[in-house]
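I'd like to ask you about the structure that follows.
With one protein chain withheld, the remaining protein chains of the complex are depicted in position.
Labels run A, B and C following the written order; every chain starts at residue 1.
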Amino acid sequence: MTLLSGPDGPAAEAGWGHEHERKGFFTDTSICIGCKACEVACKEWNRNPIDGNLEILGSSYDNTGELGANTWRHVAFVEQGQERIDQARESGRKLVSLGMPGIGPKSSGTRGALPAGDLSSTDRTPPDTPEFRWLMSSDVCKHCTNAGCLDVCPTGAIFRSEYGSVVVQQDVCNGCGTCVSACPFGVIERRDDGTISPFAHREEKDERMGTASKCTLCYDRLVDGEEPACSATCPTQSITFGDHDDLTADARSRVADLHERGMTEARLYGANPKDGVGGTGSVFLLLDEPEVYGLPPDPQVPTKSLPRTYARAGIAAAGMVAAVALSFLGSRR
Amino acid sequence: MSITDLDADRPPERGRRRRRRGGGRRRRGLHEMGMGDGSREGAVVEDIEVERADQFDSYYGRPVVKAPPWKGPIAIYLFLGGVAAGSSMLAFGAQCTERPALRRNARLTALGTVGLGTLALIEDLGRPERFLNMMRTVKVTSPMSLGTWIVGGFGTFSGVLGALEVDRMSGQRLPLGPLRPLLGAAEGPAALGQVVLAPVLASYTGALLGNTVVPTWEAGRGHLSYLFVSSASLAAGGAAMVTSPVAETGPARLLATAGVVGDVVSMHRMKESMHPLEAEPLETGRPGTMLTWAERLAIVGGIGTVLGGRNRWIAAASGAALLASSALTRFGVLHAGLESVKDPRRVIEPQKERLAARRAAGISDDSITTVG
Amino acid sequence: MAVMARITFLDWPVLRQLRGADPTGRGTAVTSARTRGTAPRTVEADGVAESVCPYCAVGCGQRVFHKDGRVIQIEGNPNSPVSRGRLCPKGAASQQLANSHLRQTKVRYRRPYGTQWEDLELDVAMDMIADRFIASRRKHWEDEDEQGRPLRRTMGIASLGGATIDNEENYLIKKFFTAAGAIQMENQARI
Partner (left out) sequence: MQDFANADLIVIEGSNMAEAHPVAFQWVIEAKKRGARVIHVDPRFTRTSANADRHIPIRSGTDIVLLGGVIRHVLENELFFKEYVQAYTNASTIISEQFGDPEDLDGLFSGYDPESGTYDNGTWAYAGDADSLARGLPERDETLQHPRTVFQILKRHYARYTPQMVQDTCGISPEDFEHLATAIAENSGRQRTTMFAYALGWTQHQGGAQMIRTSGILQLLMGNMGRPGGGIMALRGHATIQGSTDIPTLYHILPGYLPMPKVGQDDFAEFTRAIGTKEQKGFWANADIYTINLLKAWWGEHATAENDWGYHHLPKLTGAHGTYQTTMRMLEGGVDGFFLFGQNPAVGSANGRLQRLGMANLEWMVVRDFYMTESATWWRDGPEIESGELTPEQIATEMFFLPAANHTEKAGSFTQTQRMVQWRDQAVTPPDDARSDLQFMYELGCRIREKLKDSTDPRDRAILELTWDYPVDEHGEPDAEAVLAEINGRHLSGEKAGQPLSAFAEMKADGSTDGGCWIYTGVYADGINQARRRTPGQEQDEMAADWGWAWPANRRILYNRASADPQGRPWSERKKLVWWDEEAGSWTGHDVPDFPLTKRPDDPGDPSQGGAAALAGTDAFTMQADGRGWLFAPTGMVDGPLPTHYESPESNIRNPLYAQQSNPTRVTFQDEDNLSSPGAMGPGGEIYPYVFTTYRITEHHTAGGMSRFLPYLSELQPEMYCEVSPELAAEVGLEPYGWATIISARSAIEAKVLVTERMKPLQVGERTVHQIGLPFHWGQGTEAIVRGDGANDLIGMNLDANTQIQNSKNNSCALLPGRRPRGPERGRLVEAYRRRAGLIPSEDPAVDGAAGAPGAGPADGTVPHEVRGPEEASAVPSGERSMKEMKNR
């Protein structure tokens, strides 16, 4: 019995066979305009409550704060100056020199009818607006290959769908909250409050109250052949939905393209199946270190070390048995 | 800056209200309210201001991972589960070594604590009426799932044994009817089952907390089970010292003493193994205070047990101290964990360090961040 | 427990774990009956109307799903060559625009110097407005200017329209107001 998902991919390992391609998102933050349509479309489709006290949160234009029980798409806003941009460019460049899977052959295929000037390898002049930048990025559940929340769920409320996504069955979940502590990205959360309409109809009952809640990759749309609400609405297609393999390939070529244009700050997040969660179903193109966006730099699914943890628990149990036995042996009357 | 005399008529600034959700989680501290440059913020965690570290990046100081929605009842469960586990083992020993009072009291303690503990566990669910959904599956990847089955089994055996003891105490006046012989026949198997499950019950909670990404628990992954069985031992010993006559509590005192030693040692070793940022919540704030007192009470209780354990009053007092120590340990560890998520540095710094260490060691193909 | 009761013994996930391809209980073994019957709410719609977003002037296509006389979902129309199915947050919130609990669907009336809103029949309200229109039109009627040149207009009535009223509506308003001589007719277009 494997604790972690094997080479057949997460859906196959969860009993689904190979009928469906694994689906996912590619979020290209370099073309995000921070409009938050994804947040709204998500809430509209899923009828999720609003978040917060209707007060400015103090984080640029971000007033929903973070992913949580009610907000399944969250747009981060980060304002940065020159020094930080240089650092980001440098750290991106370093990733290349680390000898990681390198950038593929240079291609300018996406350039359209006219070549936009010669961008040969020597010309690494970074693009304009170098003094300041405003990063925007739409975050979402990662739908990990090895999903902590799914692994620790005691009720089977969380399951791996045939699309490889990780979905909570809100009719099953009893709100134990274990999954919340097992998500390395801080995505899943128990819905303990929230209302869609702040003034009217406060009594309106949300039948999903008290259960764990997060992005379902719009499972209830995928079964009908529709794409998720957020990617469908994204004006600039910063969010795209599709087969995971295709998206990862797109992501790689996009990052190569940006590097070629001198934007060495570009990097992918979640596209490496060898990482601590086995790669993510939602892949991101970031323009700075992950932590700048509130993402963990080296997430590890807890299940990875579970055998060792269990072994420790076993030894401890054995030790307790021994201690009790010795106590009785040591206090013979 | 006062420009007109009318300034005096302005209403006072509203205090910054906290966000409704997330309980006491604070969305921003003073530093984060800087320039909106989210990339470069010192973090302010509740009540403790951490100085601004220039090397540190986070998103407005907001947490990276979330704490589980666990509150007091979970700490109570951890505590009571430990007492139940230890008590049942004492009861089994007492049964084998014919210490009837200890056996009876320990069995009743086990039943009472496991029962209350289970109620506490249910109480903490978001949808308590769906408690039985825990029994839908058996998931090896879920300590909570396995734990549920352990508690379920242990509770059942405890029920049988507890019923027997009550029946005996009441001079077989329980309206058991034809069940009485069955119950009697079940005593052996039930006691055996109970004692098999007990140590696992005491130790699995370490895996439950350890198998998370909550920084302090995650870092304590390798030690929490040791700490918890020790705490269970000293608490169960303490409980026996409170409930049972000194004549029969010799093993309990020994177990308690061993527990104290294990408790103190494993806590220290756990902290030593941690990144300073991960250990910090165990040493500071309310959890730190609780854990300091837990240690003090354990030592006091331990000394009392060793030196005055044969005196009924000193034994009882020491037992009470040990029980309190165990409860504080559980509360302390729980809250230290909950506290540890509030500062994103506790997640980011150790992760960056381990990533850097792997890279330094030549492993560079397992990063979540790539360029191709 | 209601949920447990509905599950037949053979449907018990533990047994499905043992029987099936999902021994770790992380996929097919643990799905509930409701999950297996998942369908989007849009399939239950009585119909889909093709519409246009009412916010800015880009003119994004919308598909309006409705059921039992109520809008249940509004999405971008992928066929639109302008918007290609995409919507901004406002467009994406248009279902709420229609169904927000704050929406006012009854006539409200406030009498002069009144301190509260009152109820009023729509029919009565329309009649009152028609009377007032006629009276105010007469009261401020101007046949000619001070030089005796024809004006044929009234200054007693004004209107200000948003720019989310249809071309056909604008046309009728312009037509009637102009015929009535009410020239003070304005629109968001000048703001």
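For the reader, a short list of remarks on this structure follows.
The working rule: a contact is a pair of C-beta atoms (placed from the backbone, for glycine too) under 8 Å apart; a residue touches a chain by one contact, two chains touch by 3 or more.
If you're wondering where the values come from, they're calculated on a predicted model, not measured in any experiment.
Only one residue from C:Leu18, C:Ala39 or C:Leu102 touches the chain missing from this view: C:Leu102. Chain A residues in contact with the hidden partner, per the touch definition given at the top, are 31, 33-37, 39-40, 43-44, 50-56, 58, 60-61, 63-64, 79, 81, 110-116, 127-129, 132-136, 196-199, 235-237. Interface residues of chain C facing the missing partner chain: 47, 49-61, 64, 66, 69-71, 74, 78-84, 86-91, 93-94, 96-98, 100, 102-115, 117, 120, 122, 125-136, 138-141, 143, 145, 149-191.
One rule holds in what follows: only the chains that are shown with their structure count from here on.
Nearest to the overall CA centre, using the mean of each chain's CA atoms, is chain A. Mean C-alpha positions place chain A and chain B at a centre distance of 29 Å.
Inter-chain spacing, taken between the CA centroids of chain B and chain C, is 53 Å. Work out the mean CA point of chain A and of chain C, and you get 34 Å between them.
For chain B, residues that reach two or more other chains under the stated contact definition are 130-131, 133, 136-137, 139-141.
The set of chain C residues that touch two or more partner chains comprises 3, 13, 24-26, 29-30.
Contact residues on chain A toward chain C in their complex (touch as defined above): 1-3, 11, 13-17, 35-37, 39-41, 44-45, 150-151, 156-161, 167, 169, 171-172, 197, 199-201, 219-221, 223-224, 226, 229, 232-235, 237. By the touch criterion stated above, chain B contacts chain C in their complex at residues 129-133, 135-141.
Every residue of chain A that touches chain B in the complex is listed here, in rising order: 1, 3, 51-53, 55, 57-60, 62, 65-66, 68-70, 76-81, 84, 92, 95-96, 98-104, 148, 151-157, 172-178, 180-194, 209-212, 252, 255-256, 259, 266-272, 274-277, 280, 286, 288-300, 302-303, 305-306, 308-310, 312-321, 323-328, 330-333.
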